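One protein chain omitted, others in place.
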Amino acid sequence: MQTLLQLIAILAVILGTVFSVLGVLGFIRLPDVYTRLHATGKVSIFGVVLLLLATVMLTPLGFGKGLVLIALLVIGGPATSHAIGSAAHRIGIPMKRAIRDDLGALEQNQAGE
Amino acid sequence: MDIVIAVLSGFLLAVIAPWVHRVGRRSAGWLLALLPAGLTFYFAAYLRELRPDFVVITSYPWVPGLGVSLSFYLDGLSLLFALLISGIGTLVVIYAGGYLAGKPQLGRFYALVLMFMASMLGLVLAGNAITLFVFWELTSLTSYLLIGLDHEREKARAAALQALLVTGGGGLALLAGLVLMGQVTGSLELAALLSNGAAIREHALYLPILLLILLGAFTKSAQVPFHFWLPNAMEAPTPVSAYLHSATMVKAGVYLLARLSPVLGDTEAWHYLVTGAGMATMLLAALLALGQTDLKRILAYSTVSTLGALTLLLGLDTTLSAKAAMLFLLVHALYKGALFLVAGAVDHEAGTRDIRRLGGLARAMPITAAAAGLAALSMAGLPPMLGFINKELLYEAKLQAPRAAGLITATGVAANMLLVAVAGLVGIRPFWSRSNAPDARPHVPGTSEVPGTSEAVHKEPHEAPLAMWLGPAALAGLGLINGLFPDALPSALVSAAASAVRGKPTVVELALWHGISPIFALSVLTVIVGAAIYVGRDPLYRAAQRFVPWLITGLRVVGHWGPEGGYDLALRGLNSLATTQTRLLQSGYLRFYLIIVMLTTVGLGGYTLLSRTGLTWPAGRSSDVRLYEILIGLLILAATLLALLSTSRLTVVAALGVVGYGVALIFTLFGAPDLAMTQFAIETLTVFLFVLVLYRLPRFAYYSSRRDRIRDAVVALAAGALMTALVLVVTSAPLQSRLTPYFVANAVPLARGRNIDNVILVDFRGLDTLGEITVLAVAGIGVYALLKLRLDEKNK
Amino acid sequence: MNLILVLPLIVPLATAILTVLAGRWRWAQRWLSALGAAALLAAALALLEFVRREGIQVAYIGNWPAPYGITLAADLFSAIMLVLAGLMGLAVAVYSLASMDPARERFGYYPLLHILLMGVCGAFLTGDIFNLYVWFEVMLVSSFVLVALGGERAQLEGAIKYVTLNLMSSALFLAAVGSLYGVAGTLNMADLAVQLHQVAQPGLVTTLSILFLVAFGIKSAIFPLFFWLPASYHTPPVAVSAIFAGLLTKVGVYALIRVFTLLFVQDVAFTHTLILILAGLTMVTGVLGAVAQNSFRRILSFHIVSQIGYMIMGLGLFTPLALAGSVFYIAHHIIVKTNLFLISGVTQRLGGSDYLKKLGGFYAAYPGLGVLFLIPALSLAGIPPLSGFWAKLTLIVAGLDTGQYAIVAVALGVSLLTLFSMTKIWGEVFWKPAPARAALPASQVGLAGMILPIAVLALLTLSIGLLAEPLLALSTAAAEQLLNPAAYIQTVLGGR
Amino acid sequence: METFLAFVIGGLYAAGLYMMMRRSIVKLIIGLSLLAHAANLLIFTLGRLTRGEPALIPPGGIRPERPIADPLPQALILTAIVIGFGVQAFAVVLIKRAYQTVGTDDLDDMKSTDTG
Amino acid sequence: MTSLILSTAARYMLPLLLLFSVFLLLRGHNEPGGGFVGGLVAAAAFSLYAIAYDVATARRVLGIDPRFLIGLGLLVALGSGVVSLAQGLPFMTGLWSEYAWPILGKVGTPLLFDIGVYLVVIGVTLTIIFALAEA
Amino acid sequence: MLLLNILLALAWVALTGQFTPLNLAFGFALGYVMLWIAQRSGKPHGYFTKVWQVLGFIAFFLWEMVKANLQVTYHILAPRGKMRPAVIAVPLDVRTDVEIALLANLITLTPGTLSLDVSADRRVIYIHSITLGDETDKFRRQIKEGFERRVLEVLR
Partner (left out) sequence: MTPVQGLVVFVAFPLLTIAVILAFVRLVRGPSLPDRVVALDLISTLMIGIIAVYAIATDEPVLLDLAIVLALISFLGTVAFAHYLERRV
């Protein structure tokens, strides 16, 4: 049992680290703030959640706290992404290679009226 | 009655004097004069006990911690002064009641003049060097306030300030000299100083002490080159001039020289310095006196000349010169006091003090004229006045001077000739000259226009009231009576005083008639030439202009650009130095202030660090570092750099956040979770605050030039390097905390907490935390008030 | 005797809390403030009397023994300073009742004043170097707010400099305290005094002492670190200026004297000579700064700087008499300088300006006020027999004793220039006729409340001058305690 | 690690001080903030570093089981951080008000109280 | 316009944050935490509300003037120190109840002190943030 | 409400690590107070305890999350040309704040999508998508039938 937990934890640490780094890579590579939000809001958070999972498994006393943290990240992360994304859109940060922008169109209409 | 009461009573009366003035109205002067009169009698009572070795010492502790006692030392010298001070004080208080009648300043005048009198008594009676200095400064101060009595006039204010600064500055030198003397002898008591003269004269500090004391004495007694303040002090009301600036205060320097001559005198330095200064003052002031047109200024310069003569005599430091000086003191006080009061009466009655406009007043003011005439006779040294006896004694003393007797005598005779002419100018001309047609002589520069003279108002003159003629009459009368009976009072008084000056019993026998001698011949010559100068002053002046123009020019220069010019220059220099310094230092540029603070820190701290500790590389600790720790450190530095360079405010705020998070991470890594937690929270809130505030502030602009930025960077880097060096040096040795083991051991058993950090915060060092939350509370109140309270806008 | 030591902290804090909670009831705030200030003075007087009779007093906060917990310690020097703080607190509290505008009262003036006093008292009482930092901050932050309270333009400009430079000082102080712990492993000052003698690198201790010198030097406004003071002290309401002028820099001086008698006496030839040089420069630059000014409070502000030079001159000379002179000087200066600021408030109220050019005619109109001005002004200039004379005399005697003629010459010269400045104010504000201008609606409301503390302080100045011995004896005793720290160390570390 | 941090601390001090010397009041406050970080890190480092072990005593224990990081500097820094926060909050608002009242963020336009 | 998503999130974050803040406060004596961090977290909760809704709503939720909290907190902190004076012990001496309370364990004046800290921190932080956000 | 309260109580127990009934009760009480504080800002809500729905929901969600991560990872590593970002308006059936917020969060956490904004009348949600081709309608259907349905299931 202990070994199994250890194994899972090692896996979680590795995966978590990898996803975290990947998320950051995406954050670097992706073209505009909206797509970058996908990278950070999902991948990095996922990576960190995995790391937390490892913690939950390895530190018995940290069990509850790890879960609380995961919950926090999962609730807070999207709200954050949303807040930044909508703010960016409202102050007019352009989307790269966008094929459609309903919200932008709406705002233009309102401005036009 | 104790002397201390005699001295201090004046202060007490001064406090209630304005009230007495208000209640007593016209009779206030007479009422208030009761005290000085009583004091005169009190001191006169000591005359019965006068013997050459007469000394009364009383002492009360005052500030024993500094060796200061309220002790008084009454001997012949101080008694002579005390009598003059209280006696003339009586007359002046009465006189002022008439002179200043109806003026709003009169109440204040009473208070100040009584305070002055008490201070002056304290000065001459003080038996402790510091006590003497206390009274010395009080006389300067009261003089300041009295010169500025008519304070709405700018010239009065300027003259008052000038007198204060010159005498005050000298006073400070005096203080240093007195303290040094005290240190040499181990006591500040006058008696101790007087008995330790030899020790002081042989001490390495003798010359500095002498110079400091002389500086005090010379400024107070208006010796060249510090004489200029005294004529300017004539801005004061005439009773003040008569009392302070002729009879008493200006003699304080002379008193000091006389008092200390047993201690400091009879050395080469003393002879040269004191005699030299006295001689120069005597002659120069006599010359300048003759050039004046304002009655009071003429008197003032002649006073300066007399002060020079007195100083000269004390510089000679012989028994004869001491006698002469003491007698001269008395004589001068009597005739000059009288003449000043007369001048006041004339000004008061005729509306001007310009001698070119005064004449023929004898018929309208007979008593005043008589007093003036007697005083002038005494001043000119004519028998049967006391001044005659005095002049004989003066010449005798000068002829017997230990050094350069010829030169000294010649100068003395010349000065006296000039003063005879001056006596005619002030005592004779206003009363008995035929007309008051304008004088042909032009005004001598440096003496400006006649102050206090309302040119338009020419009243019809008549005799002054009793209060105003009593003083001159009494003083002039005393000059006559004492001249007639010199062996009564004057002999005893001068003997006692001269004994004090010489430090050994000295007997003086004065007589009106000494028989025909070379000295008598000199006297006669003096009077004749003096009279000739008086009569022929205008042709003489024109002749001087033609044949010795340099003399006139010289006087002009002395008047304009002499010491007084130096005073003005010093004052202007001080102001411009102050302005320049302040503009340079207090420039208003915050970064300049910061640079100076940093340079001070780096300079002093760096110097000390380098000179007191060897900067060694802390071996062994540098290797113990992990990769990710370095990365975090670099992250902090990179974020710092970003904060430095970015022009976007919110980017800077974000960068700051990264710095804070990085620091918090270091806290985390090195066992400080509480700290990290707080740091994370605070950092985020700070970012929040910055965002809240900064989004309303303008974009970052680069205001500074490239050169400024480089300069600032160098300074900042130097400061950073100092801190780095400090850390390296401190951490190079291990730390043995004296406190932590105790905290660790007692956290659970005594403080009942397992988080030692928190236990320290709320228990072991709870007081820190109490202070800390107080700071927070204040910050909260402050921010709220700053944001909500806007007086500026309300006012608009 | 623990209670009597903590009262100077509890009383102002409790007063501040109650005035905060009193919130909208302005009358309650005012009464509480005055009562609290009076209580603080009473507590301080009781403490002084107690220390005088029973010797140095110690309180172990939290009942933790020294050096582990925070120790409060009151020797004579501390007790004297506390009494002065209480006295100034009461004077300014009463003055504020008459002069403070209701808007500032509503926005926390009274709590701030009392917390300021608490910080000052804490600094005087604490026996712990880090705790000293905390009290400095309490004092500073409340002074920051008081400087800016009202938000007038000059206030804000002055406050920025005041805040920035004082924060520099705090940062340096903090770094120095951290370093001290890093070197000696302890924070209790008595313990530090013992440990610092055993440090392996004595040169490092000297270096740290320089950091303290600069940090406290900024707070006490010595040359060349004083810039914040003339930039800001004249900007807030007069009551605030007055308490600042009286107390704040003196806390810096107190700290300098404390650490350079207790902690940093390893290299006196270097450190104290440096202090002496700085003292001279401070006197001169300060007084010259004053000469260049033309407003009442600006002149006074620069004179604070100059006078600080005298206070640390005694420290630099480092003899019992010199230190006694410093203590005496501080006591004299606090009373006199606060009073002069209070008077400037009266002239401003009645004359409508602080600029000498726009003032005048006060002697003719208010001769009593003239006398009340002359007493502190002449005392400041060292005119005998007022308090300042004895203070200067003590220092001068001490300087001549040690053969430091240069500093004595500077001290004497500067006192003449001080006199020059004071007569400048006297001449312009009191003697000069009032300038022709539109008659200002000079409000006489509350004037009596403003005059009362002025008169009391003037009387005190006069009394100290005429009867200097008690204070001098007290100062001498305090100086002896300072120069023989063994008793202090023994008392603090000795028992519980 | 102490050696390495010494340089980080020096860098923070230098940067903070440099920022304080700018003419813009906004930069001034940034400088103050950096300075506070520098001071905290300085105390932390001077208290010597111990990796990982917080000053906690396990439940039921009397003493920590392993050698712990010195909690005292931590407590000092905590106090300093909090004080710094209060001061900074006030300073930042002060600067905002100064900007609003004076109408510029250029410190060179705020000299009237020194030179006026 | 306030974001619906944000305001909803804030509504659920608030109790969580408050809960956590009390947690930090109560166990600070034994584990990392304490009144200070606790107070900051609580203040963060209400600040979040001020952003997601507006300051007026946040004030209403708080239900008490934050400035009053400052005074109250200081009073509690000072009071916790004064208690021991009444017993003749030095200022701020820790006094502990002999009865062990549920959850909290034995309660002492240091905890009371920490509560004072907690209240002051909330009061100050919110005073500042509300005032700034209103400006 | 009750659910939330219990969750809070559990969170308390998890935080303190003391699994005692008393502690649970204390946590419950605390949570109640906090909720009471929170609800003062707006309208109160009622909840159903549908544990199985919740569990199913969580499983579905976790799966979607893994999918999302893999997908974005692909985009991170893949050449940029394949991205077709767009903002699409999707009409909403969910009404209450909580429903909308939950839906928005889920959308954000799952493949290729990010909630940007909700219209003022709460009838339209604007979603940013990385990979939308021209299949706007299909995208809308996915959202409505996938997430919105399940959100409604759980919350109503």
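Every chain is named by a letter (A, B, C, D, E and F) in the order it is written, and numbering of its residues begins at 1.
Methods note: a residue touches a chain if its C-beta (ideal position, glycine included) is under 8 Å from a C-beta of that chain, and two chains touch if they have at least 3 such contacts.
Just so we're clear, the structure is a prediction, and the values are computed from it rather than from any experiment.
Considering the complete complex, the chain that is not shown touches A, B, D, E.
In the complete complex, the residue from E:L4, E:L24 or E:A58 that touches the missing chain is E:L24. Check B:V691, B:A713 or B:L791 against the missing chain and you find that the one touching it is B:V691.
Remark: the residues of chain A touching the chain excluded from display are 6, 9-10, 13-14, 16-17, 20-21, 23-25, 27-28, 33, 36-37, 40, 44-45, 47-48, 51-52, 54-55, 58-62, 65-66, 68-69, 72-73, 76-77, 79-80, 83-88, 90-91, 93.
For chain B, the residues in touch with the chain missing from this view are 626-628, 631-632, 634-635, 638-639, 642, 648-651, 654-655, 657-658, 661, 664-665, 668-669, 673, 676-677, 680-681, 684-685, 687-688, 691-692, 695.
Within the complete assembly, residues 52-54, 56 of chain D touch the chain that is not shown.
Just so we're on the same page, only the chains that are shown with their structure count from here on.
The chains in contact with chain C as well as with chain E are B, D. Taking the mean of C-alpha positions as each chain's centre, the chain lying farthest from the centre of chain A is B. Central chain (C-alpha centroid nearest the global protein C-alpha centroid): C. Farthest chain from chain D, judged by C-alpha centroids: B.
Of the two interfaces, A-F and C-D, the higher number of touching C-beta pairs belongs to A-F. Chain B and chain E have Cα centroids lying 62 Å from one another. Chain A and chain C have centres, each the mean of its CA atoms, that are 57 Å apart. Chain E has residues 3, 5, 9, 12, 16, 30-32, 36, 67, 70-71, 74, 78, 91-92, 94, 124, 128, 132 in contact with two or more other chains. Touching of two or more other chains is recorded for residues 11, 15, 101, 104-105, 115, 117 of chain F.
The list of touching chain pairs reads A-E, A-F, B-C, B-D, B-E, C-D, C-E, D-E, E-F. Contact residues on chain E toward chain D in their complex (touch as defined above): 30-32, 36, 124, 128, 132. Of all residues in chain B, only 673-674, 677-678, 681-682, 684-685, 688-689, 692-693, 751-755, 757-759, 761-763, 766-767, 769-770, 773-774, 776-777, 779-781, 783-784, 787-788 touch chain E in the complex they form. Those residues of chain C that touch chain B in the complex are listed here as 13, 20, 61-62, 64, 67-70, 101, 103-104, 106-108, 111-112, 115, 118-119, 122, 126, 130-131, 134-135, 137-138, 141-142, 144-145, 148-153, 160-161, 164-165, 168, 172, 175, 179, 181-187, 191, 195, 200-204, 206-207, 210-211, 213-214, 217-218, 224-225, 227-228, 230-231, 267, 270, 274, 285, 288-293, 302, 324, 363-364, 367, 378, 383-385, 389-390, 393-394, 396-397, 400-401, 408-409, 412-413, 415-417, 419-420, 423, 427, 430-433, 468-469, 472-473, 476.
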